[in-house]
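All protein chains but one are shown at their positions in the complex.
By written order: A, B and C. Residues from 1 in each chain.
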Amino acid sequence: MTVLISGGTVVNATGASPADVIVEGERIAAVLAPDSELAAAARRGDARVIDARDRYVVPGGVDVHVHLQLPMTPESTSSDTFASGTVAAAWGGTTTVIDFVGQARGRRVRDALEERFAEAEGQCAVDYGFHLSMGGVDADSLAELAALVDEGITSLKLFMAYPGVWYSDDGEILRAMQRAADLGVLVMMHAENGLAIDVLRDQAAASGRTAPVWHGRTRPALLEGEAVHRAAALAAVAGAPLYIVHLSAAEALAEVVAARDAGRNVFAETCPQYLYLSLEEQLDRPGLAGARHICSPPLRSRHEGHQDSLWRGLRTDDLSVVSTDHCPFCDKDKALGLDDFRRVPNGLGTIEHRMDLLHQGVVAGELSVSRWVDVCSTTPARLFGLAGKKGVIAPGADADIVVYDPTAEHTLGADAHHMQVDNSAWEGVTVTGRAETVLSRGEVVVEAGRFRGRAGHGRFLRRSLCEPLR
Amino acid sequence: MTVLISGGTVVNATGASPADVIVEGERIAAVLAPDSELAAAARRGDARVIDARDRYVVPGGVDVHVHLQLPMTPESTSSDTFASGTVAAAWGGTTTVIDFVGQARGRRVRDALEERFAEAEGQCAVDYGFHLSMGGVDADSLAELAALVDEGITSLKLFMAYPGVWYSDDGEILRAMQRAADLGVLVMMHAENGLAIDVLRDQAAASGRTAPVWHGRTRPALLEGEAVHRAAALAAVAGAPLYIVHLSAAEALAEVVAARDAGRNVFAETCPQYLYLSLEEQLDRPGLAGARHICSPPLRSRHEGHQDSLWRGLRTDDLSVVSTDHCPFCDKDKALGLDDFRRVPNGLGTIEHRMDLLHQGVVAGELSVSRWVDVCSTTPARLFGLAGKKGVIAPGADADIVVYDPTAEHTLGADAHHMQVDNSAWEGVTVTGRAETVLSRGEVVVEAGRFRGRAGHGRFLRRSLCEPLR
Amino acid sequence: MTVLISGGTVVNATGASPADVIVEGERIAAVLAPDSELAAAARRGDARVIDARDRYVVPGGVDVHVHLQLPMTPESTSSDTFASGTVAAAWGGTTTVIDFVGQARGRRVRDALEERFAEAEGQCAVDYGFHLSMGGVDADSLAELAALVDEGITSLKLFMAYPGVWYSDDGEILRAMQRAADLGVLVMMHAENGLAIDVLRDQAAASGRTAPVWHGRTRPALLEGEAVHRAAALAAVAGAPLYIVHLSAAEALAEVVAARDAGRNVFAETCPQYLYLSLEEQLDRPGLAGARHICSPPLRSRHEGHQDSLWRGLRTDDLSVVSTDHCPFCDKDKALGLDDFRRVPNGLGTIEHRMDLLHQGVVAGELSVSRWVDVCSTTPARLFGLAGKKGVIAPGADADIVVYDPTAEHTLGADAHHMQVDNSAWEGVTVTGRAETVLSRGEVVVEAGRFRGRAGHGRFLRRSLCEPLR
Partner (left out) sequence: MTVLISGGTVVNATGASPADVIVEGERIAAVLAPDSELAAAARRGDARVIDARDRYVVPGGVDVHVHLQLPMTPESTSSDTFASGTVAAAWGGTTTVIDFVGQARGRRVRDALEERFAEAEGQCAVDYGFHLSMGGVDADSLAELAALVDEGITSLKLFMAYPGVWYSDDGEILRAMQRAADLGVLVMMHAENGLAIDVLRDQAAASGRTAPVWHGRTRPALLEGEAVHRAAALAAVAGAPLYIVHLSAAEALAEVVAARDAGRNVFAETCPQYLYLSLEEQLDRPGLAGARHICSPPLRSRHEGHQDSLWRGLRTDDLSVVSTDHCPFCDKDKALGLDDFRRVPNGLGTIEHRMDLLHQGVVAGELSVSRWVDVCSTTPARLFGLAGKKGVIAPGADADIVVYDPTAEHTLGADAHHMQVDNSAWEGVTVTGRAETVLSRGEVVVEAGRFRGRAGHGRFLRRSLCEPLR
């Protein structure tokens, strides 16, 4: 079937202009000047027409950092499933998500992979991919990397935090980076100095400082900056490109800036929570109200200016991507740590709100509409091997398209959202702008306030290697 | 008439992919997936077909810094006319040039404008625009700026060099920047400390150091860095965006990087001569051989690493644009200063070679093909008020299109080029890649090794205001 | 006559320890361990004994930036004479002052010199020297420099502010720096971009912003930073050492730090007013209350953190000296500009309070007692050609010695001070510490709350060249 999206303003990362879009089957067949003969002919044809007047026509969002049905602790699993989470993503205009295969230390990569594939198979409403989280860097797991590249898993996440669980030491990191550099695999890094942080956490707990805010106070921004600097140095020694996940602190951004100024392939993402929320306003609330805002890295102090720095980083392109680190927990799980912040499962749910939240930056004049599309869709697609396929409105690309109403107002919260979690880090926040119609590979999945997609429509994405951003 | 450019790889600033392009009249009507029904239908239609197999299909080049028929001294005028220079541009795949209206101190802006318009009228083979070079900042000239914006002259060049001719002092610069900020006009700056440089020049000449290389040795890189820093500070005080022209030195780039890291709207261009040529290899030759390479800022020392720094700046996007500062002089003019480097007219001719020379960066792996298009076409168009119209292959844009053969080899030199000058700064340089077919607003102007355009096809461009790059 | 200063703690720039000091005539003859046989013998001798128990014994202060009886405008002259100002200095423990010979543009250096020598001759209570302020850089004035070095005037002040009066353009500055570099003369710089500032000042006045605070708001910190950067670049080209006077802003300090990190001979002084007072608290007061705090550079915003930066600069040794820029005006003069901040004569009186005000940094733990001596006495003496003679308690040095009571409290103000001015920028400030006994070249000039010196005791100091601080 052919679809004609007509009358809208097509927004890509380098500009916005009036254009009509023709979809044939799963892909975009053409982009047309609205006053051309071809467009006139198309309007006279038998295509299904979607009216996009006064709307942006933007590539579907690409959220490269989500954790669906992730067993975080023996008691607690992130509450969105592949089914529920991808539906929520679609509602928010996100049509690609990349989750993680987690290889815990001592486990075989292949086993972890097969289990995770089985969990997602047939469940997803939009397309999905996987990174590999490696908790046990050894000869066997590194040897497995080449096979993964063939299967379309072309990014490797390592951790400088969580000793005993996911943590790799600097020797292991270097060896994994060397292997990644050989294969062209992009190394993603959770950059916090976990060994030092654990000392501070245990000292705080031992002295009775157990409220949620101590989660933040025991993870100083300096120790995120330190880890970014170290990761960049190790990557330079290995000759590997590097991607810092969930960057939250001015000190960390400064290290990314320094590496980039030196011409190194260092990239970073931040998340909406680090742009909008703060230690003082959200994390430093008593009990559940604070615990709901526990994530790692923590919400940072507004007084220290981290949020302003991150907005500047988005404007200057030193922050390349905005992802969500979506990892929601219901109140029953969050409540497990009311006596000890260390026992609160870490994570917030934002998969549905990313496009809208970042659009507030457009409304406020911080970002152009093109830069909004760039950080939400285009650059994440390019960095993670989906260039040309996702993240652009261009002929030949997958027809993942959002007709976005930039003036619709709505209020976020647990009663209104489609994420499977009984709380919201964004409760009561009113935003301007909304995904009105959403196509995933040519199929309309959200339209007129109704979800019209289905579990299983989403396919696993065999991703190519990272496109170097020269 | 309709043209179908078929089978090529369309390259824009954010990616390259196989696509067909349909031109209706002067503009691009559609970009099509080659395997779509629409493309099949187009091929069956009656469009004129240009075969672009194994070719890039790229937006025509945008050279925002050229000096055609510029009277440099009482004796010497740059040798390319609007007619000859725009033909040479077209040969090289450049379909937009922006030259300057020069208001010398003591002259009325309006008079200068009318004279310059008359010189260009009916002469140009491709589209052209003008910046205003202001040599006399005063109440009258500043008052005239608003009218110029209405007429499509939306950029203002000031000089920190050439005292007594074009130089403005810091108070004048601040006032002009304040006015530009009010109007949204982009301030372009020749950033060299001319007062200090003139002391060094006169000292060199007085002590008999008159060979061409002293042109370089009396313009130290530190004094270009100084001027960039000062211009950025004044722009910050005025709240004006700033564009540094012909940046040549590592020290100058470092100041641009610092300003950009701080989130300021500071941009810079470099030119092919600063990327490839050097003080040691070209300027430090005796007699005419050196004099032909005299330009300002001068070719920089390779030993000090300026060229490497500039390439890094292109990769990191701290250099936004590559222009030519095209300003050729015949040997008879260059010979006027054989006894005194101060009397050599400053300038080289590169208008025809920019796209090819930068393509060598793609060949060498320094730049991606998308970044090549970005710095040669897309970003110059966006910064100078031509976004959406020039610099992109997109429906609705002007059909300024180059079918580029990335494998053709040819050798540059005075006998081979189409510029009207009897020497070449690039004599004997062999390059890979060549503009095969060139369209300017839908008309084929270069094809099969022949120029098919005409003087007067090129129109004056009424440019919009600078699109802020957020 | 022999004097024994016994029982105190001798403080030099690199340490403090109990020691006795013997003065023979005008110079220090010996420093003795208090428990040595020699000290015991000295106590048994016939020396006059000054009891320094519980006191610091420190070198007399060296204030290298004062303006006594300076005609600032046709109507206003700074109110302290050589006689009154040097008495006030002595009261405050300062035993060396360096004032300026001012060569206004168009005047002969020699004439200015002779006139200034005559004004000071026979008037001073403590030793004094002169810098040359050059307002007219030309062949004649530069030629005169060599003679001045022979006469002990080994430092040259230039101005980037005050166009038409003292301002030199960058070409003149470069030429003067080249000459200074040849001679070993230290170049002092008033670093503010005066051309740009004058635009802002006139715009403010034209729009009715005439209150004292506009003096500050029209001299932005960015334009002090700019000027420091430019001065450092010109000094690097000339190969000259550079000394920034009255540094007031974080941006300016950052430029000094960068130059020093690069290994350049760049030094800076700040003044007590920039360490303690602010735009919000003092300058932004109405009428005379604000006008009394007008000086250039202006008091800076505390909100922007300049004061904290300067204290850090003192700790890190990036600020080498604290001087006063002493230049007091009586209320009748300050009142001349109540309708227009531009007409207020610039300057504050601090010559008497410098040692005490900086001692508050010791009390607060910001500085060690050695660093206090270093920035107030030792380093200014070394930088200005008085090494070994002034600024140290060492055998052979001039016996300029202060017995300082670190616990005495007193309150500053017009009624209490000895400066000849009817107001005080420090009115009501209570400080801890006081010069109890002061010797100038072996003579007791202040003792037991009485001034015992005399006009004419102070001698003109023929200074050597700057000792490079390697």
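Please note the rule applied: a residue touches a chain if its C-beta (ideal position, glycine included) is under 8 Å from a C-beta of that chain, and two chains touch if they have at least 3 such contacts.
Every value quoted in this text rests on a predicted model; they were computed, and no experiment measured them.
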| item | value |
| --- | --- |
| Chain not shown, its touching partners among those shown | A, C |
| Residue touching the undisplayed chain, where the options are C:358, C:392, C:412 or C:425 | C:392 |
| Which residue of C:131, C:179, C:382 or C:417 touches the chain not shown here | C:382 |
| Omitted-chain contact residue, chosen from A:116, A:229, A:371 or A:463 | A:229 |
| Residue ranges of chain C at the interface with the undisplayed chain | 2, 12-20, 22, 24, 27-39, 257, 260-261, 263, 312, 315-318, 366-368, 371, 374, 378, 382, 387-388, 392, 394-397, 467-470 |
| Interface with the undisplayed chain - residues on chain A | 163, 169-171, 173-175, 193, 195-196, 198-200, 220, 222-223, 225-226, 229-230, 233-234, 236-237 |
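Simple rule for what comes next: only the chains that are shown with their structure count from here on.
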| item | value |
| --- | --- |
| Chain contact graph, described as a line, ring, star, complete graph or other shape | line |
| Centre-to-centre distance between chain B and chain A (centres being mean Cα positions), rounded to whole Å | 39 |
| Interchain centroid distance [CA atoms averaged], chain A/chain C, Å | 58 |
| Approximate Å spacing (C-alpha centroids) for the pair chain B, chain C | 51 |
| Multi-partner residues of chain A (at least 2 other chains) | none |
